[in-house]
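Okay, handing you the structure first.
Of the protein chains in this complex, all but one are displayed in their positions.
Right after this comes chain A.
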Amino acid sequence: MTVESSAARKPRRSAAGKTGTAGTGRSTRSTVKQGTEPELVQLLTPEGKRVKNAEFDAYVAGITPDELRGLYRDMVLTRRFDAEATALQRQGELGLWASLLGQEAAQIGSGRATREDDYVFPTYREHGVAWCRGVDPTNLLGMFRGVNNGGWDPNGNNFHLYTIVIGSQTLHATGYAMGVAKDGADSAVIAYFGDGASSQGDVAESFTFSAVYNAPVVFFCQNNQWAISEPTEKQTRVPLYQRAQGYGFPGVRVDGNDVLACLAVTRWALERARNGEGPTLVEAFTYRMGAHTTSDDPTRYRHDDERVAWEAKDPILRLRAYLESSNHADEGFFAELESESEALGKRVREAVRAMPDPDRFAIFENVYADGHALVDEERAQFAAYQASFADAQGGN
């Protein structure tokens, strides 16, 4: 690396326990116990070894080899879709892409924990959760191509539209959950957000509202360590999961690269919601392996050593190691999945290239549900203006 990048090197982020030491004259709070590695719920080690966890084992106790292969398949296909989308952006087919690379376990584990009648409120990076909800991946690409601002029916799969202004959707999730409770339903709601959004007032307010009304909502924070260029240290002085305590509900940190642990912890949290025990904060400790989006250049603010270190904790590799060591999957399975991946990539590629531009009058569509005189007037003016070109050319 160059001298310049070395000089710009940020403090290493492997430790969450460097809080509380700034020169405020105050002693370090006892809430921060982490040493060099954060304490987190883990069921599969980075090497793919199954470890026991007294509290959470029960939530995946009955998991079948078939289901384990399913989780693996979900992660592989999601990663393949994500890679295809990144490539499509590079080819000019998409204006932007926000890659989920590295966060597959957090998203598939939590997404597969949801029930059909649960409702999901994503950010703009939850491609893996969308996959679990049955949203066709090609539908996610419309907004990144610029043909719409949300290309799916949220109620079709109980998967809300992507929310770009970070944190806003945690309030929508809370309100939705308040409605679920009013209806006497036993569904649950899950709100996704990130370490950056944790600083938003809306997230704080959603914690307050959900706690006060005991709303059946799970706050699933994917702490991928980076909010564009800002490390988590710029967002918080305590581990994020500990924030829940101040609001009066439990928070837990899970290994976000361990799909089994994410599944177990989210099942636990959703079950609490269904049982009327109110909100839970889950902090999935993971890593954004790629750039924030295709417009970002992480070499300007983080050292590649860090990414390399996280590569050893790859969520897909560790489940593969477990599947192989426990004889739950054979070569045929992996080979078949490989060709399924390629087929998915091809399908996505073709769908995006075939995606037509919207009709120009779409500008005026759905501005209001009940109509609006000004929109009608401006649509008519726009039509007349467009028609004037046809007249000028002698056409009709």
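Here are a few things to note about the model shown:
Everything below uses one rule, namely that a residue touches a chain if its C-beta (ideal position, glycine included) is under 8 Å from a C-beta of that chain, and two chains touch if they have at least 3 such contacts; residues count from 1.
Basically, contacts and distances are computed from a predicted model.
With the options "Branched-chain amino acid ABC transporter permease", "ATP-binding cassette domain-containing protein", "Alpha-ketoacid dehydrogenase subunit beta" or "Amidase" in hand, the undepicted chain maps to the protein name "Alpha-ketoacid dehydrogenase subunit beta" (source: UniProt). Set against the missing chain, the residues A:150, A:231 or A:250 yield one that touches it, A:150. Among the residues A:105, A:171 or A:284, only A:171 touches the chain that is left out of the figure.
Which of A:53, A:208, A:229 or A:293 touches the hidden chain is settled by the complete complex: it is A:208. In the full complex, chain A touches the omitted chain through residues 148-151, 153-155, 160-161, 163, 165, 168, 170-180, 182-183, 201-202, 205-206, 208-209, 212, 365-370, 372-375.
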